[in-house]
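In what follows, a structure is listed as structure tokens, so that the remarks can point back to it.
As you look at this complex, bear in mind that one protein chain is not there, while each of the others sits in place.
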Amino acid sequence: MAHELTEEEIDKLSHLCRIACSAEEKAKLKANLSKILNYVDQLRQVDTKDVPPCNSVLEELKSVMRDDEPGDILPREVFLANAPAHVGGMIRVPPVIKF
Amino acid sequence: MTLKHSIWEPVIGLEIHVQLNTKSKLFSRAPNRFGDEPNINIGVVCTGQPGSLPVLNKEAVRKAVQFGCAIDAEIARVSKFDRKSYFYPDSPRNFQITQYDQPIIRGGRVETLVEGEMKSFAIHHAHLEDDTGMLKHFTSFAGVDYNRAGVPLVEVVSEPCMHSAKEAAAYAMAIKSIMEYIGASDCNMEEGSLRVDCNISVRKRGEGTLRNKIEIKNMNSFHNMEMAIESEIARQIAIYEKDDSVQLTKGTYRFDLEKKETVLMRMKEEADDYRYFPEPDLVPLVLTHEYIEHIRNTLPELPTQRLKRYVEELGLSDYAAGLLINDKPLCDYFEEGLNFCKNARNLCNWITVEFVGRLKEKGLTPMSAGIPARHVAKLVELIEQGTITGKIAKLVADDMVADVERDPLQIVQANPDYQPVSDLSAIEALVDEVLKENPQSIADFKSGKTKAYAFLVGQVMKLCKGKADPALVNKILTEKLQ
Partner (left out) sequence: MYKCSAHQLRERFVKGDVSAKEIVHKTYDRIEQKGDEVGAFLALLKERAHKQADKLDRMRQEGKPLGKLAGVPIAIKDNIHVEGELTTCASKFLKNYRAPFSATAIKLLEQEGAIIIGKTNLDEFAMGSSTEYSAFHQTKNPWDLTCTPGGSSGGSAAAVAARFVPLALGSETGGSVRQPASLCGIVGFKPTYGRVSRFGLVAFGSSLDQISPFGTSVNDVALTMGIIAHPCENDSTSIPKAPDDYLALLKAPFKGCKIGVPWNFIADLGGEAKENFLASIETLKSLDCKIVDVDLEILKTSIAVYYVLATAEASTNLARFDGIRYGVRSSKAKTLDEVYDFSKQEGFGPEVKNRILLGTYVLSAGYQDAYYRQAQKVRTLIIRRFTEAFKHCSAIAMPVSPFPAFPLGSIHDPLQMYLQDIYTIAANLAGLPAISVPSGFNKDGKPWGLQLLGPQLHDGDVLKIAHAFEEATQFTHQLPPLFG
């Protein structure tokens, strides 16, 4: 079963992951993804009736929790040192439509 | 507007987000505190640093289970967390960790009075999830503060079972009350620790299916919420009355306080694809029967239980009890006072009417003013014991408000004008003088006009500036009138 992604689907995907793509990039992505999806389609042939999905590889590990004690604070200077733009102690971004 | 007999039936569901008052965040150890400088209460997890991993806060789980028990819900023995993907600057990872299909709390109900009638509202489920940071808007840029990012939220999703703004408000207040009573949240709508979103649709009464609904967000008080719902119901009815076949366009609205109507914020073009899938950095949450039962058995007194106790055991009126129950801080203040005073009704009155009244103008409450509850209780006791009259007590209350730490007994002892006159001969002298001055009243009394008696008592009290023990005055006056 051939799986050929359409340009529309690539557009939709690139919007969902917020990655802008040039026409050239889109063409490459379309070709690569279609090929890989084609390959991955073999999974549909595998009989998984009554087989539960594997949500955790460590089957016995459950209910991992910690005490409610504050700590491990990230100092603001360290946080902002990696920031592309900051102002007044806040991360600075272009204006956002206010609701 | 009453819609009871109208052909239109509003259908309302509420999603209430409650911030839990844990010391640290849900998956991050950073402090859970409101109001500090931006980006002070942050850690590597709640700022989405690469290489950071979530670790679940056991106290948040406990509070969620407490809430579930308080609403008689089923506590899931096994629940899990999921990633919900969407992009926004206030999201540190561009996915939220929430519970999609296996929430910790399923079902449940709250019972509450709605305009005098007891009603029960069903809850669909409640789940844990982490809050986002905050976006602050300026003209040419926006600033992001992650102090709030990662704070634990319990999202309570009701069934679409409310049919009026009053029902919705009552339900929301009941949820708030329960959260306050189990001590799980500050429930402060202004600060954002309690947030309510409504989903509203309207249909013809008896219509089997639901029509399209819209969502109203960002209502910052119960009063505004009621107004918003009322106005939206009216808007939808008006649309259908013009053309019943209209398919309402789904969208998100906010309530405009000036226009007093709901205003469109954004359309829902297509269903958001959040691509939910199980959070691989967390393991399933498995709760034992013992753990759940222990929490259920150690629940503190819940609002409906306390209301019952106030009315049935303490003899408070429905109204007075309701007033206290819905204001937890004030109610706790009253509970504190009860330790020092036997007359619950009087204590209630003195707190909710006399002291609240005096402090309202100052924008204070008895708690915020710093008047110890036991002082108010003592004041009531002083009246009960006959040490002072009710009238004097009012003056003492004024003094207590002016100087919040003063003990009422000391106030009374320090002021000669407050000393009750219990000297029999002194009172007798007063009574004699009043009787001498008011022969007409005596005659009126003797001819059966009871009002004259009250007048005479009043005159005696006036003479002594209210200091005489009313019981003694009555005794002596009655004797003298024989």
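Points to keep in mind about this one:
As written, the chain order gives the labels A and B, with residue 1 at the start of each chain.
Basically, a contact is a pair of C-beta atoms (placed from the backbone, for glycine too) under 8 Å apart; a residue touches a chain by one contact, two chains touch by 3 or more.
Just so we're clear, the structure is a prediction, and the values are computed from it rather than from any experiment.
For the chain excluded from display, the touched partners among the shown chains of the whole complex are A, B. Across B:Arg77, B:Arg275, B:Lys308 or B:Lys360, the single residue that touches the chain missing here is B:Arg275.
Although one chain is hidden here, its contacts on chain B can still be listed: residues 44, 47-56, 83, 85, 87, 89, 92-95, 142, 144, 271, 273, 275, 277, 280-283. In the full complex, chain A makes contact with the omitted chain through residues 9-10, 13-14, 16-22, 25, 28-29, 32-33, 35-37, 39-40, 42-44, 46, 48, 51-58, 61, 64, 66, 74, 78-79, 81-85, 91, 93-96.
Just so we're on the same page, only the chains that are shown with their structure count from here on.
Chain B has its Cα centroid 41 Å from the Cα centroid of chain A. Interface of chain A with chain B (complex): residues 16, 18, 55-56, 58, 61-74, 76, 79-80, 87-96, 98-99.
Every residue of chain B that touches chain A in the complex is listed here, in rising order: 22-24, 29-32, 37-44, 47, 49, 55-61, 80, 87, 89, 135-146, 217-218, 252, 254, 265-266, 273, 275, 278, 280, 282-287.
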